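Read the structure below first, then the notes.
All protein chains but one are shown in place.
Per-chain residue numbering starts at 1, and chain names A, B and C are given in the order in which the chains are listed.
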Amino acid sequence: MKLLEVRDLKVHFPIRQGLFSLVRQHVKAVDGVSLQVEAGETVGLVGESGCGKTTLGRAIIRLLEPTHGHIVFDGQDITHLEGEELRRKRRQFQMIFQDPYGSLNPRMTVGEIIGEAIDIHRLAASASARQERIEQLLKQVGLDPAHAMRYPHEFSGGQRQRIGIARALAVEPRLIVCDEPVSALDVSVQAQVINLLQDLQRQLGMAYLFVAHDLAVVEHISQRVLVMYLGRVVEGGPSKSLIRDPQHPYTQALISAVPEVDPASKKRRIILTGDVPSPIQPPSGCPFHPRCPVAVSRCSQEVPPLRETSPGHWTACHLVPALETPQS
Amino acid sequence: MSPTPDSNTNFSSAPLLEVCGLQLDFLKDGQALRAVDDVSFELKAGESICLVGESGCGKSVTALSVARLVPSPPARYVGGQIRVNGKNVFEMSPKELQQIRGGVVSYIFQEPGASLNPVFRVGDQILESLKLHRPASATREEVVQLLKLVGIPAPEARIHDYPHQLSGGMQQRIMIAMALASHPRLLIADEPTTALDVTIQAQIIELLKDLRQRIGMSLLLITHNFGIVGDLADRVVVMYAGQIVELAASATLLARPLHPYTRALMNSVPKLGGESDRLTAIPGNVPNLGSFPKGCRFHPRCPKARAECSESVPELREVEPGHWVRCPFWMS
Amino acid sequence: MTETQPNTPERQPSAPRGPWRLFWERLRRKKLAMAGAWILLALYSVSLLAGFVAPYKYDRIDKERSFHPPTRLTLQGGLPAVYRYEKFGEPASYAIAEGPKVRLRFWVQGESYTLLGFLPCSTHLFGASDSQTPLFLLGADQFGRDIFSRLLYGSQISLSIGLIGITLSLSLGMLIGGFAGYVGGSSDFVLMRLCELIMSIPGLYLIMALRSVFPASISSTTMYLVIVAILSFIRWASSARVIRGMTLSLRERQFVLAARALGQSRLQIVLKHILPSTFSYVIVAATLSVPYYILGEVVMSYLNVGIQEPEASWGLMLNAAQNHQYVQDYPWLLAPGGAIFLTVLAFNFLGDGLRDAADAKSS
Partner (left out) sequence: MWTFIARRLLYLIPLLIGVSLLTFLLMSLTPGDYFSELEQNPQISPATLAQLRAKAHLDKPWYVRYGYWLANAARLDFGYSIANKRPASELIFERLWNTCLLSMAAIVLAWGVAIPLGIWAAVKKDGWADRSCSLIAFVGLSIPEVLLALLALMFAASTGWFPIGGTQSSDYFLMTQGQVLIDRLHHLILPTAVLAASELAGIMRQMRSNLLDTLRAEFVTTARAKGLREGSVIYRHALRNAINPLLTMFGYSLASLLSGAFIVENVMAWPGLGRLTMESLTKKDPEIVVASVVMATALLVVGNLIADLLLAWSDPRIRVK
C-alpha cells in the first residue's frame, strides 16, 4: 500500500543580492524529486552535505514550503494543506531530529515534552491516562518512567534521542522522517538507537524515511535506498542490490569511498576529484558530470532522466542502458 | 613497561615519541577530573599509529599534550612524561617548545574551517610556518610547491584566497600543506576527516597515505572510525575512559580484537554489504569525565563482566608479542 | 528489546534541576551580583518607606538655615546624639555650638505623611529630641531643606521610574519584536525600519525633541508619566530588534520545528517555546537597562525639563550643584550624585552576574 508519494518536488530558496536586495538567484536545494514510501517500510535517503536530503525530509512533512510538485500522503494531496486541517494531519507523520541537544526544549521536563504531543491531539482522556501513556512511551524507548520529571540536560545524547523518539511516537504516526538520527551520537550508542528504531517498527508498523550520510547505516536499516546528488535522486533501488551492484558512477564512488574495517577486502577505490558544486548554479546536464570519471560530452548537455535500469532499480545516467521493456 | 612495536618491523630503534604514564586532570568547579590516566606508548620514526576511541576517552588530549597544546588551566599534568626525540616536553623552555611545535611535530585538526585564521590569506599562513622553521625557503614558490604537493588545483591563484572562500576539503588540504611546510618528523592528525563528506574523506585519506610514502614522516592519527585504521596505521591504540584498553599492530587488531570493548565497538558498526539483520549494541552510555566507574572502566557495559571486574583496575598486559590488552579474561 | 536495561541519567541529583534552579545556583556563587542585589533591596525598601525614614518632608523649608552643613553625629552616654550649630555672618556660615548635645530619639512623632501612599502617619524612624535642633544628616540646600529627606523622597521618583519604564518598553519590545520575527514579511520590514529610525537619532536629542511636544510646566504627576513615556518610547526599539533576532533564530531551532511537526498552534509555539527561551535575555537586559531610565530622569530634571520644584528627584537636586561656587563651598550638594552612583553600580553588579549565569547555559 502506498503511504507516501512525492511527485517532482522542488524546494528553491531565494537569495537576495545587489544594490536593492532583489531576488536574483535561487538555491535549488531540492530540484525535482519523486519517491514513494510503502506503509511499514523503510526508505533510506543518502547523500553528502548540501545534496538536499534534509530539505527534502522537512518539505515532505511540510516544515518547509515546496516550490513545486506534489506530496500525496495516504491518498490525500497535502502539498497545500493549511491551518487546522494540516495540524490534524500532522498526527500521521512525525520527525526525529539530528541534534539531540537542540531538539528538546531545555525548559521543559521530559514528561512535559512528551505530554505536549499528547495534549495537542487530545490523545488522553484524563490526567492519569496521560501520565500512564507518558510512562508507557518512556518504557517503550528504553528509559526509566520515573525520569519523566527530569530535564533534558540531565540525560546523555543517546538518551535524549530516545526522548525525541518517544515524542514522535506519542501521536502514533504512520510515517516518521528520521533526519540523521544517529550521526551526532557516539559510535557505541548508535547501534542502540538503530536497533530501537527497528524494534519499534516491528511492533508498531510505521514507515521510516531515513535520511543519513552514512551509507552503511542506511543500508542496514532500509529496504530501499535513494542516492541524492545536488538536489536530485541519481539512483534508487533495493538496498542490498544497490550496494552490491551500484550503477550510477556517483553511487559507485560513494560506496568505494567508505572506509572498510576488514583489511582483507581491499577493494579498488574510486577517488572523485573536486568538490560538490554549489546548488545555486548547478552544472548543466547531469549535475555529476564535472566530477564523473566516465562522463561523455552528452552528459554536460542533457539531464539524464531517472529510468528503470534493472527490475526495481532506477538510475539517472546516460551511460546505463534502460531496461528493454518500456516503462510507463 | 611501555608497549613496544613488533620486533620484526624494521623501524630505526630510537623512538621519535615516547609517552610514559601520562596523567592529566581537568579542573572543573574546584574538582580535579582525571581525563587521561596512565597512558603509555611509543612511536618510532616513520611509523604510523592510530588512537581510536569515542568522545571523552582522552585521545585528543593525549595527542595535544605531545606539543603541550592543552591549555592549563583548566588542564593540569599530574604525572608521566612525553619525550620527543628523547627530551621531555614538560621540562622544555618556551623556546625549545616552540622549536618542537611545527619543527618536529605538526598538527592538523578536525574542523579545518575553524583551524585556519579567518583574517589572513591562506598563502600567508603557510608562509608564516615556513618563516618560522625554514626561513631560507620562505618564498612564494615554495608555498605554491606545497599546495601542489597536497593536490590543490591552480595553486598560484589559491594562495590569495581567504579560508572561507575554500571548501572543507580544500581547507583541510591547506592545513596539511601548512603542517608539512616545516618538514616535521611527526604529523598528528586529530580526526582530520570527521567533518568532511565521504568522498572528500577518501581524498584526504588517500593524500595522507601518499604523503607518508613520499615523505616518510611518522603519523599519529586520532579517529573513532575503525575503517580508517586499516588504511593508514601500522599500530592501533584503543582508548576508553582515559585509559588504553588495547594496543596491537593494526592488521592483528582488526582481524582479531581481544578486548571486549574493541570487539563490541567493531561489531556495533554496520558493515557495508553486511548480512546481519541486527546490530550488537553496547548497552549503557559512554561515561562522562569525572564519573568513570570503579575497577575496569568498561565493566558496567561489558557483556563478559564478572564480579571481580568491578573491584580493581586490570593491568595492561602483553598477551601475545606486541599485543597488549587491559582485560584478564581476554581469552574467553 | 535487548538494551532496555536501566538507562539512568548521568548524574543522579536528589531532585530534578530545572533551568531556573541551575540559573539560581550559578548566580548565588557570584558575590558581586549578590551584593548588588542586597544593596538594591535595601534602597528600594527605604524608598518605599521614605516618609517614615525621612525626618522631614521634602518641601519643608527652613529659610534660616540655608546651606546648613551636615549635622555631626556623636555618642552621648552611649546613646546617639547630634551637635547643635550656631549661625553667623552673611553669607551664612555655621559652627558647632558649645554646650550640651541633643539626643537622638527613635520612633518620634513629627510631621504627618502618608505611608505607602495611603496610611496617614506621623511617626518617624528617628528625630532629634529637641524639635528646635535641626537634623540635617546630609546638610541642607539653599532653602534650608533637608537633603537627606529630599533624597529619600526623590528616590521614590528616581527608583520607580526605572522599573516602570523597563516594564513598559520591554513588554512593547517583546510584543513587537516577537510579532515581527515570527510573522515576518512586510509588517516585519516596516516595524524594523521604524526601529532603525528611532535608533539612529542620538538618544538625548530625541528625548528633547519629544519633550518639547509637552508644555514647559505641567503638574508633577503628569511630568512623571511624560518622562516614563518618552524614555520607554526610545528604548523599545532596541529591545524589539534583539527579541526579533532571537525569535528568528529560535524559530529555526529543532525543538520549535518539533513542536510544529506535532501540529502545535502558532500561538502556543510562541507562548510555550519561543518567549520562555527569551526570558533569560529579558531579565539580563531589564536589569542592565534600569540605569538608563534613572539616568534619563536625572538628565532631564537636571536640564530643567523634568521633575520641577518643589518636588524632589535626584536629577533635580543635582541641579542645585550647577553653580560650581556652591559646590566648592557646600560639597554635600553632590549627595544625590552619590546615591545615583550607588544605585547604578548595584544594578550593574547584579546585571553582570545575571548575564554570566545566563550565559553558562550549556550544560
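The working rule: a contact is a pair of C-beta atoms (placed from the backbone, for glycine too) under 8 Å apart; a residue touches a chain by one contact, two chains touch by 3 or more.
Please read these numbers as outputs of a predicted model, since none were measured by experiment.
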{"item": "Hidden-chain contact residue, picked from the options B:Ser72, B:Gln165, B:Ser291 or B:Ser310", "value": "B:Gln165"}
{"item": "Per the touch definition above, residue among C:Gln132, C:Thr221 or C:Gln325 touching the missing chain", "value": "C:Gln325"}
{"item": "Residue of B:Cys57, B:Ala75, B:Leu116 or B:Ile176 touching the missing chain in the full complex", "value": "B:Leu116"}
{"item": "Absent-chain contact - pick from C:Met34, C:Leu48, C:Leu115 or C:Val344", "value": "C:Val344"}
{"item": "Residue ranges of subunit C at the interface with the undisplayed chain", "value": "193, 196-197, 199-206, 208-215, 291, 295, 298-299, 302-303, 305, 315, 318, 321-322, 324-325, 327-328, 331, 334, 337, 340-341, 344-345, 347-349, 352"}
{"item": "Residues of subunit B (touch criterion as defined above) contacting the omitted chain", "value": "64, 67, 69, 94, 98-103, 105-107, 109, 111, 114-121, 128-129, 132-133, 162, 164-165, 175, 178, 182"}
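To be clear about the criterion, only the chains that are shown with their structure count from here on.
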{"item": "Furthest chain, CA centroid comparison against subunit B", "value": "C"}
{"item": "Mean-CA-position distance for subunit B and subunit A (Å)", "value": "33"}
{"item": "Intercentroid distance (Cα basis), subunit C paired with subunit A, Å", "value": "54"}
{"item": "Interface hub residues of subunit B, defined as touching at least two other chains", "value": "281, 283, 285, 288"}
{"item": "Numbers and ranges of subunit A residues touching at least 2 other chains", "value": "156, 158-159, 192, 195"}
{"item": "Residues on subunit B engaged by subunit A in the complex (per definition of touch)", "value": "54-55, 153, 167, 169-170, 197-203, 205-206, 224-231, 250-251, 254-255, 264-266, 268-274, 276, 278-283, 285-286, 288, 301"}
{"item": "Subunit A residues touching subunit C - in the complex, by the definition given at the top", "value": "58, 61, 63, 86-91, 93-95, 97-99, 102-109, 116-117, 120-121, 139, 142-144, 147, 149-151, 153-156, 158-159, 162, 164, 167, 171, 192, 195-196, 199"}
{"item": "Complex contact set, residues of subunit C against subunit A", "value": "1-4, 6-11, 13, 16-19, 22, 253-255, 257-265, 272-273, 276-277, 361, 363"}
